[in-house]
Structure formats: structure tokens, C-alpha cells
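Input: one structure, supplied below.
Only one protein chain is missing from this complex, and each of the others stays in its spot.
Our next item is chain A:
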Amino acid sequence: LCRVLLPALALTLALALFGFAAAAGPRQTPALELAQELAEELWSAGLPGDLPELEPECRSLLAAFAEGSAALTGCLGRRARPVRLCQGCHGHYRRLLAQYGSIASAVGNSSESHNCAKSILTSDRLQIVVTLSEFFNETWEAANCANCLKNNSEGLSNSTEEFLDLFNKSLTCFEHNLQGQAIDLSPSNYTEVCKNCNETYKKLNDLYTHLQRINRQGGESAHSAHLCIDVEDAMNITRKLWSRTFNCSLPCSDTVPVIAVSSFILFLPIVFYLSSFLHSKQKKRILILPKRIQSNANLVNIQEKYS
């Protein structure tokens, strides 16, 4: 066995070292994989692990992070439409943050050069853990979820709860009122809905504007100008239903007075210019004859001279 193993060990070492030395080299990933496989074989054979290998603590941290990110990804994907990211996934996100934090701060027990942060986060070109965590952070930022969570990001904030309650209420209102008319299926016959749910919708809309105003006053930096995506999307859906599908917000168009007023105003300049053309005295300029040697040095003369 030893005869077989020793060259293999040597090969492993060489490959692993090569992988470390040329961290940016193109062959490093297969090399590492190979090293990994070989190392596992070594482990199973009960050999001591003085190889450039993850320590068990680090390995478990990595595994936890992998599971956490898988859970978060699944959550995000499932709640993409209608958007419920912040409500549903904030627990996952918080846990993942903690896991990442423990990786970043964990120090392996052997030596400084072997701490987990270094070997997991920065020892290769791809740095997949960092990339993953950055991706999640960015998504979270873009969704602006911090906006509808409590300050310690445990659970939804009160205003968000209130809003979602109202949102659910209006949705149920829509459903109730639509049930009677579902048989008709004519798109213009949503007057029932408009009449009955107007109050709830108004409340919802007002609350949304209120939240927006508070948000704008509170946060000055650019990214916090938006509410969190859940609230925004909920409002969007409701508004679309309300004005597009149900056609409820029919503004009274008063075209006639607008045309009258605007044509009156547009008519004024014409009157002004005409009257000033007709009544204003045209400004005259008094010509001054210059003192020249020849009085015939005028335009005609010049023209004749040069043409």
C-alpha cells in the first residue's frame, strides 16, 4: 500500500503546492479538486491531515454557509412573484449574515496562516463565498428590505404590518365584490367593485403616500428613497387592478374649460402684438452724416469700385 501511496502523496503535495503557488493560474481549480479528492482518500485511509486542507471547524462553517445560502436562494426564488422577499426571507438572510460573519471572524486553532477566513474567503481566484454573500447583500439592498423591517431586522415594522393588513383587506374586498360579477365577464362592469372598495383603496393609497413621505424625510441618501419592494409591489398590483383592470379611477376630464382658458391666453399675445404694431409709434433713428473727404464715398460708389 505504501508503495502505491507514497508517489500519490507526493503527487498530491506537488499539485496542491502548485495550486497554491499559481493561485491565478488556469489549472488551479482541477488541481484543487484533485487535491481534495486525494486528500479525502487520505483521510479515509486514516492518515494525519498535515496537508493544506480545511480544518474541520472551517469545513463545518462552510457547510453551514452552503446550506444557508441554498435556503435563502430557494426562499427568494419562491417568493419572487408576487414579491414577498422581505416578509418571507428576512430570517434566512439574517442567519446567512451571521454565518458569513462567523466565517470572516473565525480563526482556526492551529496557526494564523491557517485561519478559516483566509482559507475560505481569499485563497482562490473565484472566491465563491464572497461572491455569493455579495450577491445576497446587493439583492437585499436593491429590494430595500431594511426599510420595512424593524431596526434590529427581527420581523416587520409596525407600519409595514399595518400596510399589509390593509392590502389584504382590499384584496379580499375585490374578491368579494367580483364573485357576483364573475359570470358577466364584461370588462366595463366593475362599478360594484369601484363603489364598494373605494374606501379601502383610498386608505391604502393614502397610507402608501404617507409612508413614502416619511421615508423621504427620514432618509437623505439616494437608495433609501424607495420603500421596500414588498410594499411597493403590493401597491403596484393594487393600483394596476384598480385603474387598469377595473377602470375605477376615471378622472373627470374637463376639456372644454381648459380649451377655453388656454385659447384665451394664447390669443392675448396676438392682440398685444397687433395693437403695438398698429398703435405704437415706430422708433425712428436720426441719421448723422459723417464728415468725410468725399461725399460720394457711399455704398453705390463702393459697389461699383469693387464689383
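As a convention for this text, a residue touches a chain if its C-beta (ideal position, glycine included) is under 8 Å from a C-beta of that chain, and two chains touch if they have at least 3 such contacts; residues count from 1.
Note that in this section contacts and distances are computed from a predicted model.
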Omitted chain, identified by the protein name its UniProt record gives, among "Kynurenine--oxoglutarate transaminase 3", "Origin recognition complex subunit 3", "Hemoglobin subunit beta" or "Chloride channel protein": "Chloride channel protein"
Where the missing chain touches chain A, by residue: 205, 220, 226, 232, 235-236, 239-240, 242-244, 249, 251-254, 257-258, 260-262, 265-266, 268-269, 272-273, 276-277, 280, 282-295, 297-299, 302-303, 305-307
